[in-house]
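Let's look at chain A:
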Amino acid sequence: ANIEFWYGNTGVVETAIQDQCAAFNAAQSEHHITCVGQGSYEVSMQKAIAAFRAKNHPVLIQFFDAGTLDLMLSDAVVPVQDELPDVKWDNYITGARAYYETSGGKLFAQPYNASTLLFYTNRTELEKAGITKTPETWEEIIEAARKLKAAGHACPFTTDGDTWRVLEQFSARHGLPIASKHNGYDGLDAEYVFNTTVAAKHLQNLVDWRKEGLVKLGSDTKAGNFTAAFNAGECAMMENSSGSYTASAKAFEGKFELTVSLAPMYQGHERHNTFVGGASIYIMKGHDKAEIEGAKAFLDFLRRPEQQMAFTAATGYVPVTNDVMEAIEKSGEASSPKYATAALGIGSMNDPRTPDTRGIRLGFYVQFRQIFMEETQKAFAGEKTMQAALDSAKKRGDELLRRFEQTYKGAKLH
Partner candidate 1 sequence: MTSESSLFSHRWLPLFLVAPFMLLIVLFFYAPIFQAFYWSFFLERPFGGGSMFVGSENFVRVLSDSEFWEAGWRTIVFMITGSSLAVLIPLILAVAADRKIRLSLPARNVLVWPKGVAGASIGVVFAFLFNPFVGVLAPLNSIFPGIWAPGIDGTDAFITLIAAHVWGGIPFNFVILLAGLQSIPRTMHQAAAMDGAGPWRRILDVQLPLIAPQLFLTLVLEFTESVTSAFALIDTITKGGPGGSTTLLVYKIYTDGFSGYDLSGASTQTAILMVFVVLLTAAQFLFLGRRINYER
Partner candidate 2 sequence: MNAIDMAIRAAAANIKLTGVTKAYDAQTVVIPPLDVELRAGEFTVVLGPSGCGKSTLLQMIAGLERVSAGQIAIGGREVQDLEPKHRGCAMVFQNYALYPHMSVFDNIAYSLKISGMAKAERIDRVGAVAKMLGLSDYLARKPAQLSGGQRQRVAIGRAIVREPGVLLFDEPLSNLDAQLRHDMRVELAELHRRIGATTVFVTHDQVEAMTLADRILILNKGRIEQFDTPKAIYHHPASVFVAKFIGAPPMNILPVTGDGTVLRLADGQVAAQAPLTGSYQLGIRPEDILLDSKADGRAVTAALRFREDLGSHAILAAELGGSVVRIATPFGAEVLDRGEPSLTFPASRLHLFDAESGRAIPGAFAAH
C-alpha cells in the first residue's frame, strides 16, 4: 500500500529519516512510504491532531515524548504492541519502555529516534584556557567557565533553557519529581512540584551565571541558536540532546576536538537515570488493513539492527534495544566516534531509577513546556525572580492538568 509518515525533525536528522524511507522503498516493492517533514515536533503534533479531526491523517506518525499521555487518551492511535504482538518488545531497554508503556506493560509506540541529554565540550577551546579535564559537575563547569571567561572567551557555556533540558532531564538524573503522583503515572489528579525541588535552585543559578557572563542562552549568541553557537565554536560547552551529536561532530571536523559525556550533576547528588527523549512512532486509527500492513512493514524495517545502527551513526540518536547494542559491540566499531553516543546514552538511561524517573505522564504537557519556557524567559529577562516565575509556571501548569482531567473525565489512565 501507499502509506504516509509524518515527522518533525530537520537538518541532518531529516536527511537520515529520508534515507531510511528511501531504503525501505528500495528494499521491497509491496509498499511505498512517503515521509513528510512538518518542521518541528510541536508542529507535527498539532498538524496530526488537526488532520485527525479532519480525517486526513497519515497512518504512521512520529510524536515526541511530551505528547505521550495526550496520545494515550486520544483514542486516535492503536498501541503498537496490539498491532505487532509478535515482536520481542522486551528487547527495548527499560528506560525506553517505561516512558511509552501502559501500566500493564504494553508499549503504545515504537521508540524511534531516542535520545537523552549529554554534555558537549569544545576540547580545543577548553585547552586553550588551560582546562584539561572535562568537567563533570555543575561546580566544575562553572569553574571552567570562569577560566574561559577570564581567558576572553565570549561564551563559556550555552543552553537554550528548554524545558526538556533544564527541567525534565535535570530532575530525572537528580532523582527529583516534576509532579506529584510520580509525575502523573498514578493518576490524572497530579500537581506540579518542580518549583520546590533543587531544580528551582538550579534554574536560579542559571540566571545568576548568565548575569555573570558564564552561561549564554541561544538568543544571547551571535548565531542566534545555542547549538549553532556551539557548533560554530562560539561557545565552549553545552548541554544538548544526543540527537545533535553528528551535526556537532561534522561542524567540528578539522577545526576543533569534540567531547561528549554524561550530563552534569550537582555535587552531593546521586546520579539517576535520564529519561528517553526524542520521539517514537505511533500507528493511527482509521486506516484500512493494507495501510496497516504497510505501516507494520515499515516499523519492522526500522527495528532492524543495521537500520538502527546506520541511523545512530548518521545522527547521534541512541539505539534503545539490547540486540542493537550487541550488534554494535560485535561490529568492532564500538569505540568509533559514530557510535560515541550509543553506549553513553544507554548508560545514562540505565542508571538507577526511582518511581519519579520513569517518565512523564502529564496531560497537555506540550502546552506546559510552552508555559515553562515563557515564564523562565521572563526570569532571564529580569522581569521577575526565577522562583516567582516557577511558581507561576506551576500554577498555570496545574490549571492545565485540571482541565485535562476534566476533559478526559471518565477516561482511564492506561
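Structure notes:
Here is the rule we use: a residue touches a chain if its C-beta (ideal position, glycine included) is under 8 Å from a C-beta of that chain, and two chains touch if they have at least 3 such contacts; residues count from 1.
Selection criteria: all candidates are chains of the complex that A comes from, given by their letters.
On a predicted model such as this, the values are computed, not experimentally measured, just so you know.
Touching chain A in this complex, out of the candidates 1 or 2, is candidate 1.
Those residues of chain A whose C-beta lies close enough to touch candidate 1 in the complex are 42-43, 46, 49-50, 52-53, 70, 74-76, 217-222, 224, 364, 366-367, 370, 373-375, 377-378, 380-381, 383, 396, 399, 403, 406-409.
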